[in-house]
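As you look at this complex, bear in mind that one protein chain is not there, while each of the others sits in place.
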Amino acid sequence: MQLGMIGLGRMGANIVRRLMRAGHDAVVFDIDAAAVSRIASEGATGATDLDDFVAALVAPRAVWLMLPHGPTTEAHVQAMAQRLQAGDTLIDGGNSHFHDDVRRAEQLAARGIRYLDVGTSGGVHGLERGYCMMIGGDRPAFERLDPIFKALAPGRGDIPATGSREGLDARAEQGYLYCGAAGAGHFVKMIHNGIEYGMMQAIAEGFDILRNVSKASIPENRRYDLNLADIAEVWRRGSVVSSWLLDLTAEALAENPTLSRFDGVVEDSGEGRWTVQAAIEEAVPAEVLTAALYARFRSRQDHTFAEKVLSAMRYKFGGHVESKG
Amino acid sequence: MQLGMIGLGRMGANIVRRLMRAGHDAVVFDIDAAAVSRIASEGATGATDLDDFVAALVAPRAVWLMLPHGPTTEAHVQAMAQRLQAGDTLIDGGNSHFHDDVRRAEQLAARGIRYLDVGTSGGVHGLERGYCMMIGGDRPAFERLDPIFKALAPGRGDIPATGSREGLDARAEQGYLYCGAAGAGHFVKMIHNGIEYGMMQAIAEGFDILRNVSKASIPENRRYDLNLADIAEVWRRGSVVSSWLLDLTAEALAENPTLSRFDGVVEDSGEGRWTVQAAIEEAVPAEVLTAALYARFRSRQDHTFAEKVLSAMRYKFGGHVESKG
Amino acid sequence: MQLGMIGLGRMGANIVRRLMRAGHDAVVFDIDAAAVSRIASEGATGATDLDDFVAALVAPRAVWLMLPHGPTTEAHVQAMAQRLQAGDTLIDGGNSHFHDDVRRAEQLAARGIRYLDVGTSGGVHGLERGYCMMIGGDRPAFERLDPIFKALAPGRGDIPATGSREGLDARAEQGYLYCGAAGAGHFVKMIHNGIEYGMMQAIAEGFDILRNVSKASIPENRRYDLNLADIAEVWRRGSVVSSWLLDLTAEALAENPTLSRFDGVVEDSGEGRWTVQAAIEEAVPAEVLTAALYARFRSRQDHTFAEKVLSAMRYKFGGHVESKG
Partner (left out) sequence: MQLGMIGLGRMGANIVRRLMRAGHDAVVFDIDAAAVSRIASEGATGATDLDDFVAALVAPRAVWLMLPHGPTTEAHVQAMAQRLQAGDTLIDGGNSHFHDDVRRAEQLAARGIRYLDVGTSGGVHGLERGYCMMIGGDRPAFERLDPIFKALAPGRGDIPATGSREGLDARAEQGYLYCGAAGAGHFVKMIHNGIEYGMMQAIAEGFDILRNVSKASIPENRRYDLNLADIAEVWRRGSVVSSWLLDLTAEALAENPTLSRFDGVVEDSGEGRWTVQAAIEEAVPAEVLTAALYARFRSRQDHTFAEKVLSAMRYKFGGHVESKG
C-alpha cells in the first residue's frame, strides 16, 4: 500500500522506515531537503514540493502529517485541503488538540476529503517496537488503511493476552484502535499523555524520597545510603510498579546514579495541559494529573512570584527575613 | 497577679510588657542577660539564673516558657519540673507538639505540678493588638490564671459580635479559649497555623496569576499590566477575601510592588508538617494544607531530584534534552 | 446621576437600592414584572420592556447588566448593542469570562458604544457594606461614571489605612478600582474568586481535622472533643487567620455546631475553573486553587469512576474486595 508522509523528523522518518520494512511504499516530503534525500536513499519516493508530493500519490490518496502541532500542522492541513480530492484521506499523526480535529474533519468533509486523527505513541523506540496508535475520524478510511496501521503497530508480541476479551476489538491487541468520531484518537492520546505525566511524577517523587533518606538531618540509625539504580532494577521483577517508565528510569540511573547530567528543567508538551482542561470541563477531580503538570511548571522557574508573596507576608506578620544564602 | 517568664525573645518580651501595662507583675529570665536587663529596666524583676528566678516567685507559682520548640523548651520543662512545687503551674506558650504536652502533663501531674499548653498567635503585632490564645491542660490552673490571659488577649475591640452565641464561652470573644485537656491548646494552634499556610498559599497563587497575565506569551488583547498593590487594597473593602493576611500583602506590595526584596525562600515552622501528620492519622483529606506545605519545601531547592528523574525519563523515552540555558 | 439596571435579582436590586440611597436615579428592567414593581415602589423608574427601558434613559446612557453569566448576559449585550448609541456605556457587572469582554468591547467600539466589565463582590451583605468593584474597559467611561462607583463602594470605613500608598490610586481605598483594558475587571474578579475558593478550602480542611480528632481511633489521651464554634470565634481576635470567611464560619458554627443542616454538596460558579485555566495558560503552578476546585467537583459525586478503577486494580492485584457496608 502507498502512504504519503509530510514531516521527516524523528517520528515521521521512522514511521516511513517501519512501513517500508513491511513492504509498503512511501512518498515523502519535508522542508529539509536533506531529510528527504536520506529517506529517499532508503527506498522512499522523495518529493520536492507539495504539488510534486501530491502528484506522486495514487488516488485514493493517503497523506500522513507528522509535524509539530499548532501552526505548522494547521498550515499543512489547509495546504492539503486545497490539493487533495474527494475520496482521499488526510491523517494527522501528530499531537493536535482534538478540538482542531473536529473542526478540520467538518471542513474537509465538505470537500469529500476524509480525515483521521491518529495519536501515536512510541518515542525513539517506535521503529523497533512499533507504534501504539489511537485513531479517530472517518471509519471507512480507517478500514481501508488498516494494512498501514497494522504494519506500524507493535503486534501481539510476547505480551500475555488479557482474559475475557471475547467480542472486543481484536485490533487493540495488535496495538492500534479505532476510538470513535473525529478527535477521539487525539483525545485518547491526550489522556494517555496525562496519565504518563502522573506515572512519571509518582516514580520521580518516590526516588526523591529514597534519595533524601541519606541526608544528614535524618537520625543516623534510620539514615540509608540507597543504591537507586539497583532499586529501580529490582522493581522491574515481580513488583507491581513494573512498567516501561520504570525500565527507562533503571537505565538512566545505571548510567548516571546521581542524574547529575540532568538539570531538572522539565518541559510540557501540551497534552498535559489539555488533559487538565478536559478534566475541568467534565468536572472530574484530577489531582494527580494536575499536580504532575504543576511540578513541571515549577521546575522551569528559579522562584515563583507566589513564593515571594509568601515571604512578604511572613516578613510583615512575623518579621521573618528569609534568604538562601 | 504575678507571672514568671522564661525566654525574652520578640514574643516573650512583648508578653511581659503587655502584662505590666495591665498592672501585673513579672519575674523574667533569659540566657541573654542583656535581654533581662532591658525588661527589668521597664519594671520587671530580673533573675540571674533559674534558681534565682524560682525564688523570686510567690507560691502558687506560674511560670510561662516562651522558647524555641524542641530541645530548648524540653530542657526548661525538665528544669522547672525539678524546681517547682505541688500547686505551681508551668505554661508552655511556645509552639510545642501536642504529643509532648500530653507526656509532660502526665509527668508533672505525678509531682502535683499543673501544666498548661498555650498556643499563642500575634506575631510582632501582639503587643499592641493582643494575643489570641488557645489553651489546653489543667482547667483549675487556667481558671486561676484567668486575669493573666484576659490581660494578654485582644478583647472584644470593635470587631462585630457573632450572632447566636448564647450559651457559648464568652472568653472566646475576648480572644482566649480553654480548648480541653493537655495538648488541646497546641493542637488547635497547630491547625490554626495549618490553615494560615493554606490561606497564604491561596493568596500567593492568586497574585502569581495576576502578575503573569502581563507576560509576552499571552495574546496582546488580553494581556494586562495590573497594579497588584491597588488590587490588594481594593479587596480589603467589601470583598470576601478580606483578611489580615490580605492586609499584610497590601502593605508589602505598596512598599515594593515587584517584591524584589524577597528571595522567595520560605521556611516552615513545624506546625504545617504536624497538621498534615494529624490529617493523615485521622484519614482526613487535606489537599490544600498539604500543597501549601509542599510549596514551601519546593521553594528551598534549586531543583528537586524528582525533576531530574523526570528529565531522565524524558531523555530515555523521547530523546528530549532539557536545560535552562 | 442616572443608571439603567437590567436584572433585579439579589445583586441587581440591592445595587439599585444602594444607588438610590446615595441620591442617584435608576431606571430598571427585569423579565419578572413583580421585581420591577417592587423596586419602582422604592423610587426607581420601572420599564416594561427593553425599548421602554432605553427610552427612559438620558444620553449619554449608562446601562448595567446584572444577569446570570453565559447566554442570558450575552443576549442582553447584543440587545443593548442594537439599542444604544455612540457615547452610551454598557456595563456588565456579572461574572462573565474576560475573553467575552474582550470580544464585546471590540464589537461595541465599532459602533461607538463604550463597554465596562465590572467584577462585583459583596454577596447578600453588599447593600449595607457596599460592593468591592474591579473595573475594566473604556477608561473615559469609567471616569464619567465615577459617582456611581463611589456610591456603590464601601468607602474607607474604619478599616486601618495601608502604609506607603503615596502615589497609588486613592480609589482602591474606597473599594473600587480601574484595573485596565477590557476584561481586566472580570479577570481580577475571577482571580479574587479563585483565591476565595482556596481560602475557604483551607479553613474547611482545618475544621475537618479539628473535628476528627474526637474520633474513636485516636488514642484516648490525645483525643479531644473541641468546641468548633468557640475556636472559630477565638481566632477572630488577634489571630493571623482572621478574615471575613472566618467570621462567616463562626456564625454558621454558632448556629449549628455540627453543620448538620448542610449536605456538603458544593457548587462551583465558573470563576474557579477559569482561574485554573488562566494558571495553565500562564504556566503558573496553582496547586491550592486547583485542589479547592477539585474538592468541589468531588463533593458532588457518590463515587468517582476513578475510585472504582482503583478498587478494580486492587482486586486484580491483591484479591482485595472493598465495600462500604
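Order as written gives the chain letters A, B and C; numbering starts at 1 within each chain.
Please note the rule applied: a residue touches a chain if its C-beta (ideal position, glycine included) is under 8 Å from a C-beta of that chain, and two chains touch if they have at least 3 such contacts.
Since the model is a prediction, treat every value here as computed from it, not as a measurement.
Student: Where does the absent chain touch, in terms of which shown chains it meets?
Tutor: Over the full assembly, the chain not pictured touches A, B, C.
Student: Kindly state which of the options B:F29, B:W235 or B:F317 is in contact with the chain not pictured.
Tutor: B:F317
Student: Sort through A:M5, A:L67, A:M80 or A:A153 and give me the one touching the missing partner chain.
Tutor: Touching the chain that is not displayed is residue A:A153.
Student: For a quick check of understanding: of A:A47, A:L84, A:V102 or A:A141, which residue touches the chain that isn't displayed?
Tutor: A:V102
Student: Using the document's definition of touch, tell me which of A:R17, A:R38, A:R144 or A:R236 contacts the absent chain.
Tutor: A:R236
Student: For chain C, which positions touch the chain that isn't shown here?
Tutor: These residues touch the chain not displayed: 10, 123-125, 200-201, 203-205, 207-208, 211-212, 245, 248-249, 251-253, 256, 259, 261-267, 287, 291, 295-296, 298-300, 302-320, 322-324.
Student: Quickly run down the residues of chain B that touch the omitted chain.
Tutor: Missing-chain contacts on chain B: residues 240, 268, 273, 276-277, 280, 283-287, 290-291, 293-295, 297-298, 300, 304, 306, 317.
Student: By the contact definition given up top, give the residues of chain A that touch the hidden chain.
Tutor: Where chain A meets the chain not shown: residues 98-99, 102, 106, 121-123, 126, 129-134, 153-160, 162-165, 168-169, 171-177, 179-184, 187-188, 191-192, 194-199, 201-203, 205-206, 208-210, 212-213, 215, 217-218, 221-222, 224-227, 229-231, 233-247, 250-251, 254-255, 275, 278-279, 281-289, 291-292, 294-295.
Just so it is clear, only the chains that are shown with their structure count from here on.
Student: Centroid from C-alpha atoms only, then distance chain B to chain C, rounded to Å. What do you get?
Tutor: 31
Student: Where the CA atoms of chain A average out and where those of chain B average out, how many Å apart are those spots?
Tutor: 47
Student: Could you tell me the distance, in whole angstrom, between the mean C-alpha positions of chain A and chain C?
Tutor: 39
Student: Can you list every residue of chain C that touches 2 or more other chains, as numbers and ranges?
Tutor: 240, 283-287, 291, 294-295
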